[in-house]
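All protein chains but one are shown at their positions in the complex.
Labels run A, B and C following the written order; every chain starts at residue 1.
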Amino acid sequence: MIIIMRMGASQEEIQHVVHRVEELGYQTHLSQGEERTIIGVIGDERPLDKDRMGRMQGIERIVPILRPFKLASRDFQPSDSTFLVNDHTVGGTQITIMAGPCAVESREQILETAQLVRDAGAHLLRGGAFKPRTSPYSFQGLGQEGLEYLAEAGAATELPIVTEVMAPEQVALVGQYADVLQVGTRNMQNYALLHAVGESDLPVLLKRGMMCTIEELLMSAEYIMSHGNRRVMLCERGIRTFETYTRNTLDINAVPVLKELTHLPVIVDPSHATGKWNLVSAVSRAAVAAGADGLIVEVHPRPEQALSAGGQSLRATRFAELMAQLKRVAQAVDRAL
Amino acid sequence: MIIIMRMGASQEEIQHVVHRVEELGYQTHLSQGEERTIIGVIGDERPLDKDRMGRMQGIERIVPILRPFKLASRDFQPSDSTFLVNDHTVGGTQITIMAGPCAVESREQILETAQLVRDAGAHLLRGGAFKPRTSPYSFQGLGQEGLEYLAEAGAATELPIVTEVMAPEQVALVGQYADVLQVGTRNMQNYALLHAVGESDLPVLLKRGMMCTIEELLMSAEYIMSHGNRRVMLCERGIRTFETYTRNTLDINAVPVLKELTHLPVIVDPSHATGKWNLVSAVSRAAVAAGADGLIVEVHPRPEQALSAGGQSLRATRFAELMAQLKRVAQAVDRAL
Amino acid sequence: MIIIMRMGASQEEIQHVVHRVEELGYQTHLSQGEERTIIGVIGDERPLDKDRMGRMQGIERIVPILRPFKLASRDFQPSDSTFLVNDHTVGGTQITIMAGPCAVESREQILETAQLVRDAGAHLLRGGAFKPRTSPYSFQGLGQEGLEYLAEAGAATELPIVTEVMAPEQVALVGQYADVLQVGTRNMQNYALLHAVGESDLPVLLKRGMMCTIEELLMSAEYIMSHGNRRVMLCERGIRTFETYTRNTLDINAVPVLKELTHLPVIVDPSHATGKWNLVSAVSRAAVAAGADGLIVEVHPRPEQALSAGGQSLRATRFAELMAQLKRVAQAVDRAL
Partner (left out) sequence: MIIIMRMGASQEEIQHVVHRVEELGYQTHLSQGEERTIIGVIGDERPLDKDRMGRMQGIERIVPILRPFKLASRDFQPSDSTFLVNDHTVGGTQITIMAGPCAVESREQILETAQLVRDAGAHLLRGGAFKPRTSPYSFQGLGQEGLEYLAEAGAATELPIVTEVMAPEQVALVGQYADVLQVGTRNMQNYALLHAVGESDLPVLLKRGMMCTIEELLMSAEYIMSHGNRRVMLCERGIRTFETYTRNTLDINAVPVLKELTHLPVIVDPSHATGKWNLVSAVSRAAVAAGADGLIVEVHPRPEQALSAGGQSLRATRFAELMAQLKRVAQAVDRAL
């Protein structure tokens, strides 16, 4: 941590900061420039509160040196994490495709979709039983009934299930049916929920908050990992920007950035990142070309009848075409699908 | 709802959309322009899913006409909501000041702060017992012990307590000590929590998500209200933008916008909206001048020793000065403090 | 154009709006809903000023139906535009690679770089002679001397030149040396400059403003085209968001969106879109996979000695590797490089 004093900070102010930092068990190093005095803080700064320090008289700015995440960091674990979801390996050279409807609507719908995505080559079945919806008047998901249908569809097709959990008290219930617990974008900083899934023994798909930085995503992964669960997949699903033509802006830069900063697998959600089905194929190809370890794609047998997010779901034929395209792109970057 | 068809959409596509809309119980009106055909949907569009409709062939764009919130809307209740918190009235001509530390750190700290903000004229005591923190390695709050100290400080000063609740299962516990339940910025779209506080009989201070729109804030209020709790205060606390000099950007426009769209009281949090104590007074004055019904301000007896967010807290003397300034500004806009 | 009246707008207000719209030569259609009255405006709405209309009593909101751009639109020209830059075709199945240093620094540097990018397979040489720099104290480019070196390097390698023009009065001078005029991100809405390049007979590379929408980019293209110059390439170069890890956020969604809305070729600038050389390859592959028609990449023989933007430039070996990767990705999406 580097503490930059204001221009004209008094010797007394400087000494007070030095004294306080040393009181907290750190060593300091003073560098008197022409315009500013700088205090270097030596030692593991992670427990220090930048904000708290910053309130002392005469301080202009504080610059952290270390990244605040540790378990999630590539400094901590240099080689890529891979892990099993049932008998499918996530991470490594294989691209993982998770596909299915936004919401489970009926037994028939999810059984049909499961078959369809399975036939096209998907590795996991996605589908929401508990749905976070902006409006209290929208369809909120089938709940436990939806979980049961999902499990049945998974069993019928031998596809592992990934589904969203919205509250700490749902973790046990969802965990009875799901193979991967999904934490949604609106809950990325729901710390009670992160704590609860951190104590689960199921892998977690952690979606980036639409308003959260890459570093905050990694800090939320750190929350889960610090409670014992190391099987975390990070999911870039589009961020909120000023652009209104698309629902969100896929932060494609985040893919190589995450691969650099962390050993955890990186998944991309092209459906939410665009909000429009006709853009999904192009950005899916881009994600694989950029180095993503997998995709989570919305597929619906009859999107125009979907009870939620139909506008961003692919039909069966389009999904099959996409899979064929992705195979070729994966090969071009020395991956397989 | 207005459905805009793509240029060159076929008669068959147009008829299919019309048919589907009418099937759902709406009337339609067709308007054939030179370049585009437009289908007007007549009836209460709120239950319709824009996304779902949008998936039909030949549709370019769908434009909702009605605002998606109802109970929170000024159309629904034209006059300002006011309500009692203990014997203090929120809303109306009075400006409500809530003040206290970011986090309850000890019995002494909160008792001292309560006395201090009381003496300066505050109406409610704020303080966090459960703290949402970006890092799992930071101080997470004193929990129930913190609630007890808060309640003691409230009783000693006769100030009602406002404190954050982070998970549905905490609502009952926090409700035993608090007079107002605060929903934090990271939980604005935690629907399980909104549901739970919606069933509480305590007033709620709902903070705007740092990257949520004004409409989404009102939809979250609608969630709470639709579960029976009508006493919701909306809190503008700064949004996330590209500007990095301040922690957040106070959306001062939101104050008159909310006063126009809703009857609910509007509170401003100048501490989080700036992240710097030396900016708090200026934007607090601005908030009152713009028509806010209250402020929630961080105050700490010794900010440089605060365990969280010290950098944005005011000292006692500075807070007292601010209260004096606010009295003058309140008078200038025909309000009282 | 659809005019949505406020709830409770009076008959007088409605009639006034109808009257005014018809006075302007449009037909109207009235639709009286339960909660809102809607006035449809029939005719080419593009000359109408939304803002101006919006000031009439009783109007809540105005929704345009038609896209405001015409010449740039795919409605206007359904097939992809392709055009020659010297004897290289931009658009079509071929991916166009423009490469070179951020700034021309010396005769030797640009000659060496031109040879190097040529050998690796680039089609155009980029390099800045006039540099827009945030600080008045930074290197501002070599000016006309730089143009001369560029032209010499172009001639020696038979690569066409693309270089930035910053002011209307520079267009003639730059046009003497360049084969493509570049309009930079900070000048995307410099209308005097758009007017001037619109009257030039050289193709234009129009960079998206870092905080401009896709629609605004197309409107700026429309400016140029409306002055007679139809050879416009659109360049997505990263937008400004809340994410601070990268300099900008590459809006990869914009690639398929632009391909849908316009017939103009779409170029991606991975160097500015990331600001970090080690992210350039990944997002370049993504851009080609998403359907871009070309890339403009910063390459420098010795990036650590570059006078500007060294941190985002590739060395020769890295650029050659990237070209090999791009060939494979291009093939995977049925393009050639």
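Just so we're on the same page, a residue touches a chain if its C-beta (ideal position, glycine included) is under 8 Å from a C-beta of that chain, and two chains touch if they have at least 3 such contacts.
Source: prediction; values computed, not measured.
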- Query: Looking at B:273, B:299 or B:316, which makes contact with the chain not pictured?
  - Reply: B:273
- With respect to the chain omitted from the figure, which of A:4, A:111 or A:156 is a touching residue? A:4
- Query: Given the contact definition stated above, which residue among A:22, A:44, A:145 or A:158 touches the chain not shown here?
  - Reply: A:44
- Note on the structure: Contacts from subunit B to the absent chain lie at residues 211, 213-215, 239, 241-246, 249-257, 259-260, 273-274, 278-279, 282-283, 285-291, 325, 328-329, 331-333
- Item | Footprint left on subunit C by the chain that the document does not show | 20, 46-47, 49-57, 68, 132-139, 166-170, 186-187, 189-193, 209-212, 216, 219, 222-223, 226-227, 240, 277, 303-313
- Task: Determine and list the subunit A residues touching the chain excluded from the picture.
- Result: 2, 4, 7, 29, 31, 33-36, 38, 40, 42-44, 63, 65-66, 75, 240-242, 244
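Here is the rule we go by: only the chains that are shown with their structure count from here on.
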- One chain's C-alpha mean falls closest to the whole-protein C-alpha mean, and that chain is A
- Centre-to-centre distance between subunit C and subunit B (centres being mean Cα positions), rounded to whole Å: 38
- If you average the CA atoms of subunit A and of subunit B, how many Å lie between those two points? 26
- Message: Centroid from C-alpha atoms only, then distance subunit A to subunit C, rounded to Å. What do you get?
- Response: 31
- Note the residues in subunit C that touch 2 or more other chains, in rising order. 211, 241-242, 244
